[in-house]
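Take a look at the structure below.
Note that this complex is displayed minus one protein chain, with the remaining chains in position.
So that you can tell them apart, the chains are marked A, B and C in the order they are listed, and the count of residues begins at 1 in each.
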Amino acid sequence: MKKYSFKNDYAEGCHPNILAALSQTNLVQQNGYGEDEYSAEAKRLIQKKINNVDASVYFVSGGTQANLLVISSVLRPYESVIAAETGHIFTNETGAIEATGHKIHSVPTADGKLTPAHIQSVLDNHANKPHQLKQKLVYISNSTEIGTIYSRKELQELSDYCKDHQLYLFMDGARLGHALTSEANDMSLEDVSALTDIFYLGGTKNGALLGEAIAINNPKLQYDFDYNIKQKGALLAKGRILGIQFLELMKDDLYFDLARHANTQAMRIKAAFRENGITFLSETYTNQIFPILTNSQIEKLQRDFDFYIWQKIDETHSAIRLITSWSTNSDRVNELIHQIKSL
Amino acid sequence: MKKYSFKNDYAEGCHPNILAALSQTNLVQQNGYGEDEYSAEAKRLIQKKINNVDASVYFVSGGTQANLLVISSVLRPYESVIAAETGHIFTNETGAIEATGHKIHSVPTADGKLTPAHIQSVLDNHANKPHQLKQKLVYISNSTEIGTIYSRKELQELSDYCKDHQLYLFMDGARLGHALTSEANDMSLEDVSALTDIFYLGGTKNGALLGEAIAINNPKLQYDFDYNIKQKGALLAKGRILGIQFLELMKDDLYFDLARHANTQAMRIKAAFRENGITFLSETYTNQIFPILTNSQIEKLQRDFDFYIWQKIDETHSAIRLITSWSTNSDRVNELIHQIKSL
Amino acid sequence: MKKYSFKNDYAEGCHPNILAALSQTNLVQQNGYGEDEYSAEAKRLIQKKINNVDASVYFVSGGTQANLLVISSVLRPYESVIAAETGHIFTNETGAIEATGHKIHSVPTADGKLTPAHIQSVLDNHANKPHQLKQKLVYISNSTEIGTIYSRKELQELSDYCKDHQLYLFMDGARLGHALTSEANDMSLEDVSALTDIFYLGGTKNGALLGEAIAINNPKLQYDFDYNIKQKGALLAKGRILGIQFLELMKDDLYFDLARHANTQAMRIKAAFRENGITFLSETYTNQIFPILTNSQIEKLQRDFDFYIWQKIDETHSAIRLITSWSTNSDRVNELIHQIKSL
Partner (left out) sequence: MKKYSFKNDYAEGCHPNILAALSQTNLVQQNGYGEDEYSAEAKRLIQKKINNVDASVYFVSGGTQANLLVISSVLRPYESVIAAETGHIFTNETGAIEATGHKIHSVPTADGKLTPAHIQSVLDNHANKPHQLKQKLVYISNSTEIGTIYSRKELQELSDYCKDHQLYLFMDGARLGHALTSEANDMSLEDVSALTDIFYLGGTKNGALLGEAIAINNPKLQYDFDYNIKQKGALLAKGRILGIQFLELMKDDLYFDLARHANTQAMRIKAAFRENGITFLSETYTNQIFPILTNSQIEKLQRDFDFYIWQKIDETHSAIRLITSWSTNSDRVNELIHQIKSL
């Protein structure tokens, strides 16, 4: 029997409702390139859920694509981005942002989250204009790449700071569902929309085959984005497959139910480790956990489960990363918990 | 009742076999980013079908994406592309190639097809080096944007010419299935592979939800392409959906059956026009036809059918474009033919 | 004795006044990067001469650099340029504009000059948005690459058309001096400034060692240009050498005297050809002429003079190009005229 994987949240296909909707609509003729009725309806639904009927909503295939599209369309050639050193755009996107001509100024952080003080330090160090770039966009992820989340107050402070300093605030929401359904969360989707210039709702890591929904809240940035999508090769001829998926995910809050399921499973595993006296690399309340284990404990868990060894702590200990998803099987989690108890 | 559309070949979803395969595999855990087993198997199948087990095969989402990835990864900054004036990269991709830094030299052609003489004329006009670019890649489409196809001899001549002049030959195969199953075709898929440096097999316009399969035949170009895919935002986390689709399309030659169906329907419609004494803008044998009609004939057909008016001929006549697809309904074609007869 | 060259207008160094000024100021300490007093004074002088004290003026090294800086700073990624097929940016700048990501739509013209009808034809052919680019900037050269000039009326019409269509009008003035001192000219420098969004005054081809003065007239485009100059490697540490040169050229209208000298010599040569019954490829009134000669006539002139054979007319005739400059020696022109008479 194959090992069960906790390596990521995109190991399976998609939620069955999506497959059903693809089947039901399959032979209905539609306009191409995002001009289909499903996409139009999904956009309206999202505008309603984020409480901003004036937002421009676009569907694209994945997170790196969303990030490079947003950033390259918003900035002028000499404008730059500020991000945490753990930010996905800085570490794991093969220089996608720089490939569009824009530098990312990275800031070390304790928990993957930016504060106004972090941003101010970058501005302070780049006063020699025009020999230094003009900082213009702040990139944050929620939940972050290491599983932490922003509180409403933290996001409000960032938003205020950015407005005061003519900076755009852009939230990478590849795992926004997980952030907003975390037990530690105090923020609504409407809050996110009100406090950012642009953000996106990730589908790929929350039950879709592919797809992220970009919402442009700032009216000044709401024009001509479709040209960028086409130019960067991101406009699907059958845009319907993005619209259909987001229609299903947004209907009856399936999107949040799926994320909550992932979080719940992660928290169950976390509790099991904790009960066994095991500590964590960071305190997370979403679908990623980072327990610190001995080498022999790791070997034991590896017999039946797949996961990444995240960071070596010392000669005898490493932190591992376990990720749960919309489709994580409760029975297999039970098995894992059983094994954790006997470590 | 809604009009039936002959506007394009991507108006519906996908072939039912694909939906079935997506369902069957849905909960099987797989590695992400194209490292799944379905993609691996589909690549092997394609290598076999193109008779080149050493080809590098990559799956991406769409044609513009395939074109910009191939061209930007193959060329150095000062190298340029030669294409027909009707070439998709020159006309309808929002400057996607130029956005990666590369100029396209366009050549007017009678039928959308390039010849060595066309290419030579570009080289002759760019002798003032280094004040003029270094031409390095020849872009052709088969079938072309106006429905014509290359013969084996024509492709052989282009291939020889390109080799002699250190030019890469790249075939946009968004509609390669339609070209190779045309009644006028004398070329095999193996020929295409043997005579080009790079080409792709289009899925989006031939029954897939999305996806093009790029085959790199020239060993000198077979390295590091995966970095480019990731950097340009084209690497799907759930690469399985591309692999699964091409597995289905390539199995038992479904790919060619679907294209043949589209061609057959177009040829039936073409015959009906011809029998009625109607002439065509160009002589095509694939899934696109361009009959020249009077304005009143156009109005009549528009009552029940959707299509593009392609080109105004004079005050009383225009050419229209009718495109058939893998899913074009024979009954609706019968209705159209019936109406054509009574024009 | 070496042949005398009529190949271009940059074969010698610079006007002696410039060398004298460089010597006189050599040890005066100045701020770097264009913040020197000479540049400031030269900018004020230019603002006065173009009758626009609010224009932003920047000095850069050469024409290709000026063109790519202006275009890449003004356009958004999906915006494109319209130019004549003979436009320098389209033919002889190694794809410099495309290298910044922007397509140039070229238009065939009889005389190297664009009209509103030319531009309208490009707009008409690019209505399929967003699959086609957004045309945003019109590039013209005055004098053109083939020696012709715009009349005031022609420029006014272009300017009106561009304003009506939300297009920027940019004039490449590498040889603006020659245009404005042509016997056929009816336009002033103030007119040029009033009718364009951006233009530049070429120094390199009119007596400077290097240097073009860019004037940004449109207030909406007058910001942050200095970042682009630095980012593209075009900001000289010793910006003084550009300021000092333009101070000398603009003082007492030396700039126009030099251009007039070049034009006068060209017109003398032109008259000599004409008297001898020789015809021309195009009718020019600036410092470039294109007489059509027999092969044996060309061979005779080649004994003592260097020039380019521009275009083969038939087996026995070609057009040659003769260019005069600020430093063309009257005595050598006399010799050339003498030889023309005896052809």
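Just so it is clear, a contact is a pair of C-beta atoms (placed from the backbone, for glycine too) under 8 Å apart; a residue touches a chain by one contact, two chains touch by 3 or more.
Just so we're clear, the structure is a prediction, and the values are computed from it rather than from any experiment.
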Listed by label, the shown chains touching the absent chain are A, B, C
Which listed residue, C:Lys2, C:Lys220 or C:Arg303, touches the chain dropped from view? C:Lys2
Candidate in contact with the missing chain, chosen from A:Gln24, A:Thr91 or A:Thr316: A:Thr91
Based on the whole complex, identify which of A:Phe6, A:Tyr78, A:Tyr200 or A:Tyr227 touches the chain you can't see. A:Tyr78
Touching the missing chain, which residues of chain A? 77-78, 80, 91-95, 98-103, 128, 130-133
Contacts of chain B with the missing chain: which residues? 33, 72-73, 76-78, 129-131, 133-134, 224, 226-231
Name, in rising order, the residues on chain C that touch the hidden chain in the full complex. 2, 4-5, 8, 10-14, 16, 19, 22-23, 25-32, 61-69, 93-96, 99, 204-205, 209-210, 227, 230-238, 240-241, 327
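Methods note: only the chains that are shown with their structure count from here on.
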What whole-Å value do you get for the distance between chain B and chain C if each is reduced to the mean of its CA atoms? 43
Chain centres from averaged Cα atoms put chain A and chain C apart, in whole Å, by 51
Show the residues in chain C shared as contacts by 2 or more other chains, in ascending order. 77-78, 130-131, 133
